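Left out: one protein chain. Kept in place: all the others.
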Amino acid sequence: MRKHLIALLLVAAMLCAMAMPALAEKAEGWNNVNAEGYEYPDYSGKTLSFMWWGSDTRARMTEEVIHLWEEKTGATVEFEWYDGGTYWTQFQAKMAANDLPDVFQMGNNWLTYYDTIEPLNAYIEDGTIDTTAISPAMLATTINQANGDVTGMSNGTNARCFAYNPALFDEAGVAYPTENWTWDDFAAAGRAITEATGNPAITTLEYNSLAFSTVTQWKEGYNFYAMDGSDFAFEGDTEPLAFIFDLLTTLQKEGVIADYGIQNEIGTNIEADWIAFGDAAMIMLSSNQFQALSNVAAESGITLELATIPRVYADGQSGMVVRSSQEMSMWKGSEDKEMAANFLNFFVNSIEANEILNCERGVSINSDVLADLKANAELTNEVTAKVYTIIDLIGSFPDAANSSPAEPAANEEISDVLKKTYFQGLAEGKFASAQEAADQFWAEAQEIWAKY
Amino acid sequence: MQRKRAILNVVYHVFVVAFGLLMIYPVLWMILSSFKLKSEILGNKAPFLPSVWVFENYPNGWQGSGSLTFATYFRNSIIVSCLGTLGTVISSAMVAYALARVNFKGRKFWFTAMIMTMLLPGQVLMIPQYIIWNRLGLVGTFVPLILPKYLGWPFFIYMMMQFIRGLPKELDEAAMIDGCNKYSIFSRIILPLLGPSIITTIVISFYWIWDDYMGPLLYLSKPALYTVSLAIKGFADAQGTNFGPMFAMSSLSLIPVFLLFLFFNRYLMDGVTAGAVKG
Partner (left out) sequence: MQAEKRSGKTGFLYKDNVVGYIFAAPFIISFLCLTLIPMALSLYYSFCNYKIAAVPEWIGVQNFANLLRDSTFGHSLLVTIQYVIIGVPLKLVFALFVAMLLTKPTRMQGFYRAVYYIPSLIGGSVAVALVWKQLFGSRGPVVSLIKSLGATGFNFFGSTTWAFVPLVLCNAWQFGSSMLIFASGLKQISKEYYEAAEIDGAGAVKRFFSITLPILSPIILFNLIMQLISGFMTFTQAQIITDGGPNYATNYIALNIFKEGFAFQHMGYACAQSWVMLLIMAAITGIIFKTSSHWTFYES
């Protein structure tokens, strides 16, 4: 994996180097949208189409940024937005008709939609998209490791982590999570809290990503999927899977982790989690969900904190990763790619635009933007500060860039089976042991992989 | 006898009201939730009545995505539902008449074809249908949502067929003798007698079009054309859902369909008097 990381850094460095000659002809920072003398191109009479998913809150902010760009360039933006669940259904209809918008929001599932995406390398090379304030590691969150294609510009990063309620830790008299706490610490804290409160200490868990993290933590060089998404990368070693199956199932039997009934009631509706009402102490979430969760918790006077995912070995791999939460990609069939690139550049790099967006999609990858937001007390509250802190922390772990930025096409099905057949099946007693479940899962995962 | 009837009457009303409360509880829950804080909507100790009445959910929800408010979405929903319902009633009654009363070659075939179209899950027809509308250049308009309703809706065709079959055939024959032809039998005999089922079609199809989400999701493509059902979904996201405003708009969205029902229900009442317990 290390080799991949180095190769990746080299690619990024080369991209920068290749951009140099272009820069040499023009004044330094000519393409910096935040610089004094930046000139917006004139796109009067032209139309750009753009589509994203998200809530009405996001729609209001995004629309405002769109109007800002329209004012500056004279272009018209035709936009549409949908809720996250059904976005992909209508995306696939548009894809089937080969009629997508010029720019669309993409997730980590971009390998599935790869044929629709225009790589941005050329626009980064010629400076249309400015990456000088974006670190190679951040840029890499949307790079296809197999061929170096930049699949989109990340509009924010997030990380899977834990949220916890310190008050319940105090009540049970256990220490707060540290940055390298282990699964043993996790189990001990959970047991103590459940004993003290009588409620399950842990409610929502993202089972598949926990299993994948455990694989990475197990041994240096292991990853569930290879960096380029082309294969599995843990030598078929089912021990880490058996470990996490066993741990989580045992804790669930003890009542420390909520049973699947409670978990299914909460479902994907993070704001309904028991932690927001003081009943549970720990849950797993994506860092960009923390704001919404904290808002609900605050209504009941509860303050939540963020922690890392527990490790197998305190001095071992973190198994955590800073990833792109959502990226903006360009459609291969777009008729004015240059204009689309300019819009992307504005959306990702403009401080003015990002003061409106305020990292709602995820933590900005542009260091200038981030510095501006952090310095602005109106835009950075206590909760967002916690998110910035955890992202910085996870980004500083040596293995943080270790995991594939892409989800292979088979991931959706493998994850579905992992959760529903194996984790839930084990809890129902459908397997003799965790090891048996792990072995069977591994066999089925390979079968599924072969179908794609 | 008189007393027994009075007691039965009371029992009847108590039962209907008690059971009705059970039926309507989730609806009341939603309407009350539209006045609540998020933690009172979601919490597992949530009170039935809001402890603080949050009226702002209504203006906040109405505001929509910013430049477009729910005024636009309601207007769109009303256009699509009214035009669609009109089409459904006209075309379904026509087709039902043909399939139920006219003895033409291929009648059985078309009836079977109609039933078959209902047996394939919409999920696998979605993409090819989208491609057709896309080729016709009609994505981004109301046409894909409205036009098909003018081409018969199998559910209502079949429903009206069953009602037509319940009408005595002697009526047709008598009308024939009086000089009616197949066209005037439809307009003068069948249509007037179809009254209750036409009313039913209006009420149900209006609501189904109003509530439809997949069609608007696929075909509208412009926020200015979004319907209420599509816009309401826009409040929901994995990164946080604006439940209060969502329920506020969901509650408002009940009003048009409910008024329509109240208006037409008058024509469905006073049915069989002797059929049920006598009052």
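Just so it is clear, A and B label the chains in written order, and each chain counts residues from 1 on its own.
Note that contacts are C-beta pairs under 8 Å (C-beta built on N, C-alpha and C of every residue); 3 or more make two chains touch, one makes a residue touch a chain.
The structure presented is a predicted model; accordingly, all values stated were derived computationally and were not measured.
Within the whole complex, touches from the chain that is not shown fall on A, B.
The chain that is not drawn here is touched, among residues B:Val27, B:Ala71 or B:Ala174, by B:Val27. From the options B:Ala6, B:Ala71 or B:Val102, the residue with contact to the chain not on display is B:Val102.
By the touch definition given at the top, chain A reaches the unshown chain through residues 88-89, 92, 95-96, 98, 112, 115-116, 259-265, 267-269, 272, 409, 412-413, 416, 420-421, 424-425, 428, 430, 451-452. Touching the omitted chain from chain B are residues 12-13, 16, 20, 23-27, 29-30, 33, 41-42, 44, 46, 91, 94-95, 97-99, 102-107, 110, 113-125, 127-129, 132, 148, 150-152, 154-155, 157-159, 162-163, 165-169, 176, 179, 181-183, 186, 196-197, 199-200, 203-204, 207, 211, 232-233, 236, 241, 243, 246-247, 250, 254, 257-258, 261-262, 265-266, 268-277, 279.
Just so it is clear, only the chains that are shown with their structure count from here on.
Our note on geometry: chain A versus chain B, Cα centroid distance of 40 Å, whole angstroms. On the chain B side of its complex with chain A, the touching residues are 37-40, 42-45, 64-67, 126-127, 130-131, 134-135, 139, 213-214, 217-218, 221-223, 230, 233-243, 245.
Note for the complex: chain A touches chain B at residues 53-60, 63-64, 78-86, 89-90, 92-94, 96-97, 99, 268-272, 274, 276-277, 279, 286, 288-289, 291-293, 295-297, 299-300, 360.
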